[in-house]
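Shown below is the structure under consideration.
Missing here: one protein chain of the complex. Every other protein chain is in place.
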Amino acid sequence: MSMFLNNAWYVAGWSSDLAPGQTIGRKFLGQSVVLFRTQSGVLGALEDRCIHRAMPLSQGHMAGEMIRCAYHGLEYDSAGVCTRIPSQERIPSKARVRSYPVQEQDAAIWIWMGEAERADVADIPRHAMHQDPAWAWRGEHFKVAGNWQLLIDNLMDLSHLPYIHPHTIGGDPDTHFRAKTVAERSDNGVVVRRHMPNSPPPPTYVAAKGFQGPIDRWQEIEFMPVMLRIHTGACDVGTGAYEGRREHGFSMMGFHGITPETEKTTHYFWSMATNILTPGVVDTVFEQTALTFKEDQAVLEQQQLRIDENPLAPLVDIGTDAGGNFARRQLEALMRAERATLSPAA
Amino acid sequence: MSMFLNNAWYVAGWSSDLAPGQTIGRKFLGQSVVLFRTQSGVLGALEDRCIHRAMPLSQGHMAGEMIRCAYHGLEYDSAGVCTRIPSQERIPSKARVRSYPVQEQDAAIWIWMGEAERADVADIPRHAMHQDPAWAWRGEHFKVAGNWQLLIDNLMDLSHLPYIHPHTIGGDPDTHFRAKTVAERSDNGVVVRRHMPNSPPPPTYVAAKGFQGPIDRWQEIEFMPVMLRIHTGACDVGTGAYEGRREHGFSMMGFHGITPETEKTTHYFWSMATNILTPGVVDTVFEQTALTFKEDQAVLEQQQLRIDENPLAPLVDIGTDAGGNFARRQLEALMRAERATLSPAA
Partner (left out) sequence: MSMFLNNAWYVAGWSSDLAPGQTIGRKFLGQSVVLFRTQSGVLGALEDRCIHRAMPLSQGHMAGEMIRCAYHGLEYDSAGVCTRIPSQERIPSKARVRSYPVQEQDAAIWIWMGEAERADVADIPRHAMHQDPAWAWRGEHFKVAGNWQLLIDNLMDLSHLPYIHPHTIGGDPDTHFRAKTVAERSDNGVVVRRHMPNSPPPPTYVAAKGFQGPIDRWQEIEFMPVMLRIHTGACDVGTGAYEGRREHGFSMMGFHGITPETEKTTHYFWSMATNILTPGVVDTVFEQTALTFKEDQAVLEQQQLRIDENPLAPLVDIGTDAGGNFARRQLEALMRAERATLSPAA
């Protein structure tokens, strides 16, 4: 729990967070970053500290294509190079701040906090539902006072649903206990599949789709460091849910951008999309999901309090941790490999 | 000021804090504990951290005789043994949390945070007034942002009464200065006696008993690690207060359960009983005592702020510290003995 995976694409925000000419200060992986969009629409991400007197650049303003420090007016371009120091002609060559690779894709802003030369925008996970008129969606940004891996654990093991979320997506405990869970490594991540055939529909499902009788329900989780996609949903019993015919059913497609802020706090950029386009349904689904994820947030924050009291105390795994443990081991391997590439001096 | 006495009975709460089926999370001696009462009425006290993912058990609920974790539904019995892991048959043998000896007596819940094999419920101090119809009483629970020994100092040296509590139990300063104080070690603690013959009654005494003239007043403190009992009161002058005839006078019998929460914060479980059963008097006495103890709380918190600034700066004793110093020395001896019984490796 003591470090980060640096060489990875992380969600830094939603595209809609930054209109042209706007700036935002956020911390990722323990580093303070200013995100901005220039007047012409170019995204930038710089170390959020002016080289002169450490003023956060996020307190400044866009001056055309440059970001201007609020204190003495120094200006920087998107590469972090200081381009203007008022009251003097000469600009020292060391007058630059670190810049971070940043890319907009599928309505999200992605950032790479590690070695810039390893960043390849082709590696950013796609989430086409954010652009597809067959889906309606809403996005959110929670700040969670807990370690990022606790949030991954939470999402990889949905056996907590009947306990933490009985009023929304949880539903009947026995349905969950009987559910067969299959966790597998994939090429670049982990997949967990959980099917609950012929089971009673939970409250959110009834609210959104109006199920009258038992359903064939699925939960399918894809972990791709460091985000998750969770497809949950149901069809009326025996109508093809497990044979790939799901369009007539109810789908919730969750996007989970998990970006460590510090070792003990996490940005949670999530969205929820549904295939039910009836007016009002996406709002209902979003509101119930927000309520659900607030319940998870409370859990993570309680866990963190206990872990802080005794950080080295062991945790005991149970059977339903299989998928989460695959994810943890994959992350550990990636972090180990990353450390190995660093020079001994570093 | 840097440690605790572990092998001792501490007040963990009032009996009325826990109805059947309820749970409470509290920290004692730096350790997080969940207190609960099962549906059948049995008290339990466990380490407040689920073995699985460190969720506080106090966030959970009673399931009959078991406490169930809120997150994934693991259940534990009062001995701390995990008795159920939903979704799996096998329960690992290491699936248990620490349990603490706990006992209900005289309307209080007592806990033993040290070596369980040394806990003997016969050692719990009795406080019969909590069961005796000749006394009316009320209990309270304050959280004090100060070290526990500062609270013991406060209660062992009542020469602060005219300064801190002039509006309630303090009264005339000269009465206090003239009072002869006798501090003595007892078999298992310290006793301080302070008599103020032929003195003016303080405000609370007049409010409760209606004294018209001067009184023979007493303050008698018993320290039994780690609680105190303080009997204060008065009779009209010359009517037997110092010869054991006090029933016709006014008595306030204070119970002071002092339980360290951390090195810098303290649970203060106190009650005040009076022998005046006239309707309303116990409420007046309780309210004035609560006001008085809030004044003490403010003092302790100010002291702690200064001590934190300079923890090693010496303190200078004065004459009225005799009783408090006996208590400190007794505690030091007990803590030293306790450390000596630990193995060198620990």
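Think of it as A and B in the order they're written, each chain with its own count starting at 1.
Simple rule for what comes next: contacts are C-beta pairs under 8 Å (C-beta built on N, C-alpha and C of every residue); 3 or more make two chains touch, one makes a residue touch a chain.
Given the structure is predicted, the values throughout are model-derived calculations rather than measurements.
S.K.: Among B:24, B:299 or B:334, single out the residue that touches the unshown chain.
M.R.: B:299
S.K.: Touch as defined at the start, partner being the missing chain; which of A:95, A:155 or A:322 qualifies?
M.R.: A:95
S.K.: Can you list where chain A touches the absent chain?
M.R.: On the chain A side, contact with the omitted chain comes from 32, 48-49, 51-56, 59, 69-74, 85-88, 92, 94-95.
S.K.: On chain B, what residues meet the omitted chain?
M.R.: 150, 153, 157, 159-160, 162-164, 173, 176-177, 299, 302-303, 305-307, 309-310, 313, 315-320
Criterion: only the chains that are shown with their structure count from here on.
S.K.: Note the rotational component of the Cα superposition from chain A to chain B, reported as an angle of 0 to 180 degrees in steps of 5.
M.R.: So the angle, rounded to a multiple of 5, is 120 degrees.
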